[in-house]
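With one protein chain held back, the other chains of the complex are shown just where they sit.
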Amino acid sequence: MTVVGDDDTASTASPGDSLFDRLRRGDAAAVARALSAIETGGPQADVVRGRLQSLDGAARVVGFSGPPGVGKSTLVNAYIDELRSQARSVAVLAVDPSSPVTGGAVLGDRTRMGNHTSDPGVFIRSVASRGHLGGLALSIPSMLDVLDAAGFDDIVLEAVGAGQSEVEISHFADTTVILSAPGLGDDVQAIKAGILEVADVLVVNKADLPGADETRRHLEAMLELRDTVTSPPVLPVVALHGNGIGAMTQAIDQNHAAQDASCGPQRRASEALRQAAIAELTRRIAADPELDRLGAAIHRGDINLADAVGALINRAASPDERNQP
Amino acid sequence: MTAVESTQLALPGFDAAKQRWEDAYTRQLPADSDVKRNRSGIEIKPLYGPDDWDGTTYLDTLGFPGEAPYTRGIYPTMYRGRTWTQRQLIGLGTPEDYNERIRFLIDNGSTAISLLPCNSGFRGLDCDEVPFPLLGTCGTVVNSVDHMDQALAGVDLASISTAMNDPTPFTLLAYVLGVAKRRGVPFDKVTGTSNQSDYISHYVANHMFYRLSQPGSRRLLVDHVEYCREVVPNWNPVSVVGQHMQQAGATPAETMGFTLSTAIQYAEDCMARGMDPDEILPRFTFFFDVSISLFEEVAKFRAGRRIWARIARERLGAKDPRSWRFKFHGQTSGVDLTAQQPLNNIARVAVQAVGGILSGLQSMHTDAYDEAITCPTEETARIAVATQNILREEAHLCDVIDPLGGSYYVEALTDQMEEEILAVMATVDAAGGMYEAVGSGLVQRMIGQSALAAQNRIDRGEEKIVGVNCFQTDDDGVPPPPMRPDADAMRKHVHDFIVFKEARSQADVDRALGQLRRAAQGDTNVFEQVVEAALVGVTHGEIVAALRDELGFGDPLVVA
Partner (left out) sequence: MSTPLRVLVTKIGFDGHDRGSRLVAAFLRDAGHEVVYTPPWQEISAVVTLALQEDVDVIGVSSLATDHLIVPDLMEALCDAGLDHVEVIVGGIVPDNEIPLLTDAGVARVFGPGSSREDIVDGVEELGRSAQQRKLSRGGFEA
């Protein structure tokens, strides 16, 4: 049986040894079961979430995102190798979209992350987005908590950077690495959708190809439009040959140094709350008939915008009062 | 081609007669009759006539056999002069088992031989480093010059052509040359073909033969062509394989398009090394599946010949007509064979073989009827060879050259297939050529979609397969017992191999492997060092391992 971490006693479950105890020791089977429970939802998910409560975190969570074809899996593979050379244990969540029609998915990303199956210090899990269960914003933070509780030094979160849900996922990482590469057509188009805003480190992969400099200049020009004081570094990398991985790892380390890993679970809970609250508020406002009435009132000049916003949010916050005129 | 306007026809009364037939046809046709399409998606009409093909472009598009554009055949005499080569693909058990089988087949009419190595060899491994139960179940275990010597015992290398299923780095040819040297046969007398030299097809469609990274394979193929041109001039170093893509699900038109695009890639790679097209193209050969979609296959090959002649001359700049000839080996398609009611496959193979002969192929393998289940037994292999003998000797298929030429249907279909093929090639060109197009997964995705579409047609019953989705029987008859190598003989073979490795000069092996690695690191000919290593006893697994170390293994793209 494959065991994560250095604890090779975990494979032999002693009598009275609970599944959660095994999870805490990094037993791969128990970790895998807990991840499935979270994904599926239901009573087992509630039990696992309950057991995770009040545990301090220790893992560093790095998110990798970028458009299809940019070489994310290859870069993640190189990053895993780098972490393993420092004897750090790694867990990877590789997120692929489910089919919006059937809900099914073919999860092939991990096969491009090299062959780590014989290394007990690497745990990789493919995650389908399962849109019908309310989105990844609910399951991903708890899955990260599971891996954190299992004692992994580092957790890598990999997602296709093509849509809003991936932007949401990136908020759960302590450090977000956004990838681009030359030759993907319109680079700028591929990387907008707000995702640049969340980048802590920007990587230009396939930097040995023609056009890499242009891609870098594009990114730097876009960064100048951000209204933040500091800009993330833009680093050239050739993931296939491992070039530039050292510098990327250093940039990730520097970003982590400013954060307290023990607060990871709490930060993830806050972020999940923020996203869930926004989603609920959005849903209520969209369903409120008062929206159109207030819009018409603004148009007529009967009310100013700020007052209308206040009124709408008050109604959303106290939905019971809606029926009372 | 655009249909001929009937008003141009010098056939008074044609339009009225056609109208009468159309009316009768429409009236009498069952209401639930479907539109027919061939596997390449071309709509097939119920009748073709002079308004579809009138022969006015005869000299440009057809011409005569042995003359460009070779649509009707690449030689003036075709089967009147010499019938196709019967080359049965054989591989099983130990080299002694193989030798026994090929001598049997030569006695039964085979005129050339082909060697399929064990799957462990395709993976680049020697017999002493793999799970024993898998050894020799699908091919012959050949890991050294000694093994090749046993396999080819009693075979005159100066007179019998040998096709080796030998992906990069071409160790089997190196071992053949080792045997030739032992027997005093000059290298320029050795004839045959490096089948499976087409690394792109392995990356795309048949991962079984995939052995070295794409950049490494790309370089080794050019090294191999360069070496053979100088040292083994009667050997065909390049066999471009359409078979894998068609078996993986590409339509016949896609298959021909991808294959010709691949041939262009290889030719241009060699030319970039400074080789003259007329020095290399006469030794290019092609290898295809022949499916049971008979007319479509005939049209595929006739169109392919015509396109290649034009490409070789106009795009690649070849001036020697021998460079323009599209020489191909056809293998009856195993994909059409069924495990249900296996004896039915004898009929299928016969129809496929007729299609291949009517297409004007240069050499042919006919599948044994148990090919869908296992490696052929001696009896099933004999029937496969007999099928070719019957078609050649009894069916009068060899009397007339290109006997379907001039058929309204076949000529119109040949033109339409040509259009489809050219469209596929244009897609590949737009992606930067075949090497780039497979690197990005474009070709794999196209093949995957075609495979899924074909399966859906079968599942929906639109494509009928006897014994599978119609005319099923509860009892499919007793299947032939699978061929499995004799375990004791195989154990002895592995044991002898280990003894051989211990007895050879380790200093020679180390020196040869060092030279091989240095060649790979630098820019001298790597294949030359493969041959040198083979001659001093370096094994197949050792050669492939050293080159994987230097040139990389890579991973074939998975596009599900």
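All chains are identified by letter, namely A and B, in their written order; residue positions are counted from 1 within each chain.
By definition in this document, a contact is a pair of C-beta atoms (placed from the backbone, for glycine too) under 8 Å apart; a residue touches a chain by one contact, two chains touch by 3 or more.
Note that the structure is predicted; figures quoted are calculated from it, not measured.
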Decide which residue listed in B:98, B:175 or B:210 touches the omitted chain of the complex.
-> B:210
Would you mind spotting which of A:40, A:270 or A:314 touches the chain that isn't drawn?
-> A:40
Interface residues of chain B (partner: the chain not displayed) = 118-120, 122-123, 130-131, 133-134, 137-138, 202, 206-210, 247-249, 338-340, 372-374, 448, 451-452, 455, 459, 465, 467-469, 479, 481-482, 555-556, 558, 560
At which residues does chain A meet the chain that is not included here?
-> 1-2, 18-20, 28-29, 31-37, 40, 44, 47-48, 50-51, 98-99, 102-108, 110-111, 115, 117-118, 123-126, 128, 130, 132
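Please note the rule applied: only the chains that are shown with their structure count from here on.
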Distance between chain centroids, defined by C-alpha means - chain A, chain B (Å) | 47
